[in-house]
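What follows is a short report on a single structure.
A single protein chain has been removed from this complex, and every other one stays in its place.
Labels A and B are assigned to the chains in the order they are written; within every chain, residues are numbered from 1.
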Amino acid sequence: MRERASGTLEVEDRGGILVARVHGGPHQLFGKDIADRLDALVDRADRDPAVRAVVITGAHPDRFVSHAEVRWLQEGGAAVPSVGRRGASAIARAARAADRAHLGGALSRTPLGPAVDLERVHQTFLRMNSSGVVYVAALNGSALGLGAEFAWAHDLRVMADDDIVIGQPEVLLGIMPGGGGTQRLTRLVGTHRSLVAILEGKPFTPAEALANGAVDDVVPSEQVVARAVELAEHFGTRSKESLAAIKRAVYFGGSMSLTDGLRVERAEFLTTVLSADGQEQMLDYMDATDATGELPLYTPGVYAEALASGRVPHVRSTAEAVAR
Amino acid sequence: MRERASGTLEVEDRGGILVARVHGGPHQLFGKDIADRLDALVDRADRDPAVRAVVITGAHPDRFVSHAEVRWLQEGGAAVPSVGRRGASAIARAARAADRAHLGGALSRTPLGPAVDLERVHQTFLRMNSSGVVYVAALNGSALGLGAEFAWAHDLRVMADDDIVIGQPEVLLGIMPGGGGTQRLTRLVGTHRSLVAILEGKPFTPAEALANGAVDDVVPSEQVVARAVELAEHFGTRSKESLAAIKRAVYFGGSMSLTDGLRVERAEFLTTVLSADGQEQMLDYMDATDATGELPLYTPGVYAEALASGRVPHVRSTAEAVAR
Partner (left out) sequence: MRERASGTLEVEDRGGILVARVHGGPHQLFGKDIADRLDALVDRADRDPAVRAVVITGAHPDRFVSHAEVRWLQEGGAAVPSVGRRGASAIARAARAADRAHLGGALSRTPLGPAVDLERVHQTFLRMNSSGVVYVAALNGSALGLGAEFAWAHDLRVMADDDIVIGQPEVLLGIMPGGGGTQRLTRLVGTHRSLVAILEGKPFTPAEALANGAVDDVVPSEQVVARAVELAEHFGTRSKESLAAIKRAVYFGGSMSLTDGLRVERAEFLTTVLSADGQEQMLDYMDATDATGELPLYTPGVYAEALASGRVPHVRSTAEAVAR
């Protein structure tokens, strides 16, 4: 009987930026252990107001995450009689219900176990998309299958300019992506490019991924983590509430019908406008306008300064002083 | 107490093309006055069959619309106790109901006022998207926040090749776009490009906006209105009923699931096919085919002529003469 790889996440706190290294055993696989650690990391990032961003990279020299631990996927299937599409739908629904009722643990040794595990991974990825924390993947090495899907669940991706690839090879094993690949890659690079890549099973090189928008930057291998931290720090300076509201409006509202999406945006917008922080900053903006006679965003240098620092510089006290 | 900017729209009728100039006060802001005038303009364009297109530009030398009047956004929030996401959702729903019941006026001095105003702006933008009138933004200057969102609500955008920008800086004020920016920009340039731009708060230069499809043309400053009018005239030659049906199918159906979107298209399609104009033109097309022995769209020169004039040239009388 084969040993199950025992994976872990090694987390380092760099003053509000958590840098997590995936240790996925000799084959650098994403299995249940990694899924559990990731869930805990996302929890921590959401609960600790000091955490602004998370950078995730692979501890393996040339792999980010090779792909899912195949036994994890296969085992459940072996225990379940062949069920067809209707049956699979029913299992997916049951797993969702079990996850909501926190029955995951109780069911993990049953045939429903792997489907419940999958449901949990999906919920974790969705929480990354709903969060005010910025997630940056530092792709030090290849990411296939669930490795790629994990990368698509981040907000930004930096990839090493190396002989590595990212993509969805599942079709070549007679299966298909199950960790969101058909959905997130489709929304990232467009329906057709995504369809062709997943039907063929062919991964993207760093240059291809950069050209089609699947990754945001390609840098020399030794700079991948540094560049990812730089992006994490830059985006992490913004208001966490604003980031969360924007991510929810774009990821969820942006994939709905236009009218439904606009409703999502309006509810999120009103929350930020009614917040103490939003109120404070808008009042300050108006005071600065009165004091200087120009809108701050149109005052030379101010917009650039705001982009660098994450917020329009506070001029209220100055303005009040000037105004008196 | 600060004065509220009083804005207006100056509208010039150039034979079916309305050219509207936004006067937004010294700071060129989009406030309640502009919102009211725009609503009236959209009404007029929809009701007057002679109006085929509307070009909107800024009266300010180097601004299209600076952004929203901040006091307008802030005031409502100040009056409402902090409510969280659930409460904000409830306010958004109440505002929608109030707008439908035409209670906007009665509520405008209450804490719900600004949310009702926002709902009204959304309805106006949606009517621009549903209309058979072609809307072209002539971006003579910068457009930030609600200014950019107003531009995204047009069908086409022409931008001056100048030191100006267009985008969504809201995150830098601790808030987020609320006039449709997270939805329309996402559908215009793709989920990821939109997400990154809005999370960072960084606007596009004219070159960037052209490259990513956020604007359709960039021309020297002094030609912006002329080029926009040219596009308005070109697209405005098409059947107003067809334009309306196509816009609804693409903007609304195109953002639904494929099967729902196909249903929207079919209903719109049947309306145009059953219309007197559609029937007349199809009969004429068949007569021309019989008379000349070739399909008009494949007859040398005819397609080019149709693109220029807006409809396949009427050959029925000629064809009938020939056929007798």
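We adopt the following convention: a contact is a pair of C-beta atoms (placed from the backbone, for glycine too) under 8 Å apart; a residue touches a chain by one contact, two chains touch by 3 or more.
Quick caveat: nothing in here was measured; it's all calculated off a predicted structure.
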Given A:8, A:205, A:223 or A:255, the residue that touches the chain left out of view is A:255
Determine which one of A:19, A:128 or A:144 touches the chain that has been left out.
A:144
Applying the definition given at the start, please give the residues of chain A touching the unseen chain.
2, 27, 63, 66-67, 70-71, 73-74, 76-78, 80, 82-85, 87-89, 91-92, 96, 115, 118-119, 122, 126, 129, 142, 144, 169-178, 180-184, 186-187, 190-196, 198-203, 251-252, 255-256, 260
On chain B, where is the contact patch with the chain that was removed from view?
134, 155-156, 187-188, 190, 213, 216, 234-235, 238-239, 241-243, 245-247, 249-251, 253-259, 261-263, 265-283, 285-286, 289-290, 294-295, 297-298, 303, 306-307, 310-312
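What we mean here is this: only the chains that are shown with their structure count from here on.
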Which integer distance in Å separates the CA centroid of chain A from that of chain B?
32
